[in-house]
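Omission of a single protein chain aside, the complex is shown with its protein chains in their original locations.
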């Protein structure tokens, strides 16, 4: 394991210190917690937005805190959902009287911990609503399993609910638009190499020099298929086809596209992939309204990428374009 | 070599296609060139800013094109300076009558190719000025050698000259502020692993599992010393001390800090390093005015980082804070 | 069987011992079909449990287990944190005002814990989760008339081992579907350590 760290068991605490020190104009660290909140929190009469999850996905989630986006991010240990007490601290810190909205990725751990926190917060008289993001089409969506995972599409949920809340929407309205995004966002990823959880000290899985994993999760959960590395064009085609198979586009419909790097993949490769993604969408008469190419939801130093499509209507376009001062999603 | 590419000899062309397709609201590709220019270029009466260099440093340089920053970026092959004819195309495309300013990193290849382009442009009647960025303190600065390299500090040159030009400054004024930045910016980097040039197909160098290279260049040029990996705190101390040894700070002076990832290093680690960087600067009574933690000047998928300090005065602060719509440096 | 505060303390310490010793093994199991943090999570959690309960005096076993539950809840995270937290909280609630704890109360309490896990995790038996250890153990304890440490250990072990042959339907391993067959469920293995520690503790002190 080659990492720029101090104690492998202290990486989350050390990271939080470094984040808070980097961006004091935007965020602050709640002392004795693993919670980062917007500098102005709580904001009177604004719905407070809380997201979070295991660490190792940076800039998710603290990078999305700021005017027009999140109010708080709760950081768990690496790849481990944060605990209910920490989520509760975040909820309390951002409650400005209009209620608090939780953005949860669909993992058993996240759902359990956030829901327990919601129960505790409600017991303290805070109104809490939530959305569960499950954009990953790599996973069969079945009521007999835990369902689809939440991956990079979550960032669009942050952006759009953030814009909605910033405009003064009610908790119910925020929930409605969040559900609209979840209903219209789909993603799929692939990996060339694995990341290493610092405290584990060794890679989460092994891929041979010629192998890739299609449909990987952002914690290195295995995907649909392990096979020989294809060209960027083939990868783009495979990801886009799987994503589109689960969406309902008509000719001329508009979409936002996110090509997300998982950690170690250079931006150059993301752009090479994007060239083909755009070509394929054009062929299918899907109008790309806006494209995002960067690292938005990573998996430590995994090499790989994901592609996300968000089908847009006028409301979503307006909210996507609304200003955001979040460090990692400035609009 | 595990990469998301098509033909290793076409990566630059494919990347440019993907960039132009991603951000049509901001940039456009000059057909038949490896030049990307600002959508509105040329801008009448504004000094045109051109930067560039070998590819593989993304988001440098095209990510810094946009209102308040660059007008054009010339992409060479991976790690290879672009040729004079391409630089000339960029100069011609952004000349709005107020002259063109070249931001060149101090590598023999960049200097030669950009200077030849400047001569050609002048022969065509375009006024051209330039600055040569040499912020890397890892290299001895001696008149007997090619001198220091230009690395991440170049991004501050882009930002500040960009703001100056956007305000309507003359070519001479732009040059003056560029030289001020160059005089006040210092960087140093380190690596844990090497990147792989696609057409070469194998890593540029090898570091053992327990080794790091201190003072590495952004093309994998060897650094000052190869030694056992230290903790993040030790690395921060080593980089900061070397950078500060070459700067003149008095108590209470202000600085901008950039903690830059070289490609494969997760943001988490950059923040861990930043925690110590900020602590060390506080100890030395240097006031941090603003901090940037992200990938700004990469070296393919190299694992490692660099730290840059820019000593600020009122003019530089104002220009640093000025708006920028460049995709990878939004202010 | 008689579970006193002291024996309860010893139980928690023995669990911690086993978990620390098997930390890497549990993480390896989770790397194979999950995200590779289960050993780290459990080791962090039970270390904190031991620290917590050693620093306090407890009037009864219920109080002791409540602190253990709250610590697991706030220190483990992931899926297993709330689930083991719930299990110990249910044990604690069920054992309220029962000190020292006798066999029937204890077996009832394990039943409550198993039920708690099932409800929290919305998981049934046979879905390759810790439920596959807790539910059979609750049934076994209910059926057995007295505390037989060796048998208890053997039962827990075979319940744990049985998770190897089935396909995951809940938790992270569910993404693998049938590809999870052939791997033990990490949470079931740590659940086994909890029961094995119980057997060991109560045997020694008999």
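Here the chain labels run A, B and C in written order, and each chain numbers its own residues starting at 1.
One rule holds for everything that comes next: a residue touches a chain if its C-beta (ideal position, glycine included) is under 8 Å from a C-beta of that chain, and two chains touch if they have at least 3 such contacts.
Everything numeric here is computed off the predicted structure, so don't read it as measured data.
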| item | value |
| --- | --- |
| Partner chains on view for the chain not depicted | B |
| Residue of B:219, B:290 or B:311 touching the missing chain in the full complex | B:219 |
| Touch criterion as defined above, residue of B:6, B:51 or B:81 at the omitted chain | B:81 |
| Residue among B:112, B:208, B:245 or B:282 that touches the chain left out of view | B:112 |
| Sites on subunit B contacted by the missing partner chain, in the whole complex | 9, 54, 76-86, 107-109, 112-113, 116, 138-140, 144-146, 149, 197, 199-200, 204-205, 217, 219-223 |
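As a convention for this text, only the chains that are shown with their structure count from here on.
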| item | value |
| --- | --- |
| Between subunit B and subunit C, centroid-to-centroid distance (C-alpha), Å | 54 |
| Distance from the mean Cα position of subunit C to that of subunit A, given in whole angstrom | 32 |
| Residues of subunit B whose C-beta touches two or more other chains | none |
